[in-house]
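Below is one structure. I have some questions about it.
Only one protein chain is missing from this complex, and each of the others stays in its spot.
Take a look at chain A:
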């Protein structure tokens, strides 16, 4: 079909080719297309002149505006830091109690803390700091290493069982796995441990006495004679209602059999001192609010 036909609908000629029934019109490129090609190209040209754009042999064209993304971001970060320093400096230099008594500073703490906690702590300790299996609650009264300002600040700084050189260290041995106790002994010890927080439950007196002996020989060095634990060693209180890994018989058995070693990152490199102080104040508030409920 070499004859160029005229399409009756548009009045345009075809190119004269045909491919399995398909033909093409030889319509001119609409003016709008040329217009927008010119607009976009001229815009690009301007952009190239003004901004870093084309590589040369050893460097690149810097652009008339002298813009550099690195300098820009550094300047903006510095400006934001400077703006925050009006309140972040006092939070770092004053004592936490002094901060607590200053309503202006506390307003900054209130605004900043929730996102800080959400981004750094909530993944393990829960959105409401309520903890979960394997992760301690931060709103109860049972604190492994102590809940006073200095201790919490230090725990945040160095972490627990973290690679930080000054990290807090605490490990419960795997009594079953490492063959220190057999399964029956572990069951007896577990019953005894459970009885510490639930004295009302009926357990055979002989079994209880055997459990007490096992406890004294294996557990008391960390958890104390009476099982109330030690904040110096990070050993939990076994007589209260709070359990990190579960207080039912099976969980206690597993804990004694396999041992436990919780892990919390050291935040010294990741969070500034101001941020760790804000979090410490915030945790104290969370605990109080929760206690009031």
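Here, contacts are C-beta pairs under 8 Å (C-beta built on N, C-alpha and C of every residue); 3 or more make two chains touch, one makes a residue touch a chain; residues count from 1.
The definition used in the following text is that contacts and distances are computed from a predicted model.
Taking the options "4Fe-4S binding protein", "ABC transporter permease", "Biotin carboxyl carrier protein of acetyl-CoA carboxylase" or "cytochrome-c oxidase" in turn, only "cytochrome-c oxidase" matches the UniProt protein name of the chain that is not displayed. Of the listed positions A:55, A:103, A:163 or A:179, the one in contact with the omitted chain in the full complex is A:55. The set of chain A residues touching the chain not shown comprises 1-2, 4, 7, 9-10, 12-17, 19-30, 33, 36-37, 40-41, 43-44, 47-48, 51-55, 60-61, 67-69, 73, 80, 83-84, 87, 107-108, 111-112, 114-119, 122, 127.
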